[in-house]
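For this view, one protein chain was removed and the others were kept in their places.
Our next item is chain A:
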Amino acid sequence: MIWAKEETLPRAEIEKIQLERLKETVHYIYEKVEPYREKMDAAGVKPEDIQTLDDLKKLPFTYKADFRDHYPTGLFAVDKKELVRFHASSGTTGKPTVVGYTRKDLDTWLNNVARIACMGGATPDDIAQNAFGYGTFTGALGLQGGLEKIGAAVIPMSSGNTKKQIMFMQDVGTTLLIATPSYALHLGEEIRARGLDPEKDLHVHIGLFGGEGMTEPMRDEMHKVWGENFLCTQNYGMSELCGPGVAGECEQLCGMHINEDWFIPEIIDPKTEEVLPPGEKGELVVTCLGKEALPLVRYRTGDLTRLFYEPCKCGRTTVRMENLSGRADDMLVIRGVNVFPTQIEEVMLQIPEIGPHYEIVVERKNRLDVMTITVELVDDRLLDSYSKLSELEQRIKKGLKAQLGLATQIKLVAPHSLKRFEGKAKRVTDLRKDGL
């Protein structure tokens, strides 16, 4: 099922819509959002200079750091009374990245999610179990709204509580699972460990996965666990752009279709910042079109990918982005949560008993991400008793939990036992091979 006719327009028509909306957007931000106006003035570009899609590259980039610099709502283009929703995701440091929606934004967003849900095989008959964590995270409420638009029934289960997840699947007859791919694998294995065969004993036959990338080896595992006929697709988004609904895979599994009438993608070389030709790998830069509350122009996503413009066998003509192949920065995705090493550093610097050096190791144990942070003990007073040392450990964990919203493992080591770096430190080791 194709949700919107805009997904199948000839390229010339897609581009016509894009250009029209781009011109409007550029005038809008120049008029309404001071930081944009300042940036454009500094770059010597006026809204009238944008006459073709190619002119997009004249505009300055927007960075995640801009959200921090204009925290919480300095990039918003409307008054707070026009907003109907806030969401938030992690920032690069202690303050979250806050995003907002007007009623029209919410409607556009959820329609875009409806499109990607249809790409992934959802129908009005589906019973969708939503195992994304509810809260300020855009994933859970975004998918819920999109599926409700289609007419599917949503179970707002939230993440975790495996036993209850399985009970609802059995008793209510869930047909569609929304989760991070790693949690879906974990859940599937737990189901098998209880002696159930998902293919025979359950009705779940569609997986809509997001929050973190799904590699092809993970998809293979997914079929082993959930059955050969399980249709599992992934979708892409980030809260700054709207949340989920930016792009999604169709049943052809040949990349994620970008909702191009609302988002203009570019691929740039993250170092030279030059726009690269179609098919080349680089950093994805996205310009949002028609957004009222939080317009975003040339946003540096940090995600590395490629774009393919050939029409798809599914009938959609929208550009497809390849599975993400990494990050241009040092952001980590842990259990679907974005984590920046700078956030961890900020917590560490507030604890005087430990040194400023740290190491982060990320592994996947039993399909779930485990992050271990190694820090050096420097205060000898803690050696009076074990309870003082474990109190320190708990204090670090609590600080990180408050900052990241994630549980972490802490390892205390002797001073000078962590590697010292000249120049750029390599503090993060990611052992999750192919996401498995």
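Quick notes
Here is the rule we use: a contact is a pair of C-beta atoms (placed from the backbone, for glycine too) under 8 Å apart; a residue touches a chain by one contact, two chains touch by 3 or more; residues count from 1.
Everything that follows uses one rule, which is that contacts and distances are computed from a predicted model.
The protein name that UniProt records for the chain not on display, among "ACT domain-containing protein", "ABC transporter permease subunit", "Helix-turn-helix domain-containing protein" or "NADH-quinone oxidoreductase subunit L", is "ACT domain-containing protein". Touching the chain that is not shown, out of A:C254, A:I351 or A:V378: A:V378 (per the contact rule at the top).
Within the whole complex, the absent chain has one touching residue among A:L231, A:V413 or A:V428, and that is A:V413. One chain is missing from the display, and on chain A it is touched by residues 377-386, 389, 411-417.
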